[in-house]
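Excluded from the complex is one protein chain; the other protein chains are retained at their positions.
Entry: chain A
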Amino acid sequence: MNSYAFRDTFVLVKRSLRHILRSPDTIITTAVTPITMLLLFVYVFGGAIDAGDGDYVDYLLPGILIVTVASGIAYTAFRLFTDVSGGLFERFASMPIARAAVLWSHVLTSVVANLVSLALVILVAVAMGFRTGAGVLAWLAAVAILVLFTLALTWLAVIPGLTATSMDGVSGFSYPLIFLPFVSSAFVPTSGMPGPVRWFAEHQPVTSIVNTIRGLYAQEPVGNDGWIAVAWCLALLVAAYVLAMRVYRGKIA
């Protein structure tokens, strides 16, 4: 890391944000999947789902936010893949710029883009009747968890971005992530699931994250779920970062 690390990262973040501004459809596409799910579950399936008291949209939104991030990071992998396959990645690697700058610029751009998509989805949810009395601190905590989750999934997305050999390989990896919330407390309470499925649902990261955000919005005590969620995100982040950096070093010698 040299003295130019921040400056180089900033220059490259500006570049990839410009990419997003010139094709805003990437953000809209990112938000379309979760918004469709939101509409479908609230207005079609919602009547048949017993998620306890209160509006179903209030119950559903935290899980939809997870889906938003999962579909958003696919574009990070895509942008990185485009740089690698187009030769720009090698151009940057052969230039005297900070080694960390190239990947971090994509990661930071991913966080910004995902925050915009998340804001879009929340706005739609508000229009559909989502209400929360959450105060500033609760909102900050919810945003912090989502940013941490975005960072973890983004570093995960860096791996296919660097290693994929085709566009299909890049986009394919995010599908399991988008469907993971279905086997969690995101759409329906886990209590109605059969034994092994319920065990999995209650012990996978999405449930603790969703329960935490739900608790924050409902102004209820978050309890252990909060710490479990943070622990999951941090563990995932560290593991993905270490793996991504190993792939990166293998790629540029």
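As a convention for this text, a residue touches a chain if its C-beta (ideal position, glycine included) is under 8 Å from a C-beta of that chain, and two chains touch if they have at least 3 such contacts; residues count from 1.
Just so it is clear, contacts and distances are computed from a predicted model.
Student: One chain is missing here; what is its name in UniProt, given the choices "SAM-dependent methyltransferase", "ABC transporter ATP-binding protein", "Fluoride-specific ion channel FluC" or "NADH-quinone oxidoreductase subunit K"?
Tutor: UniProt protein name of the non-displayed chain: "ABC transporter ATP-binding protein".
Student: Of A:86, A:135, A:169 or A:192, which sits in contact with the chain we cannot see?
Tutor: Touches the omitted chain: A:86.
Student: Have a look at A:15, A:203 or A:246 and name the one touching the chain we're not showing.
Tutor: Counting the whole complex, the residue in contact with the absent chain is A:15.
Student: Could I get the residues of chain A that touch the absent chain, sorted low to high?
Tutor: Given the touch definition above, chain A has residues 2, 4, 7-8, 11-12, 15, 18-19, 22-23, 86-88, 90-97, 252-253 touching the missing chain.
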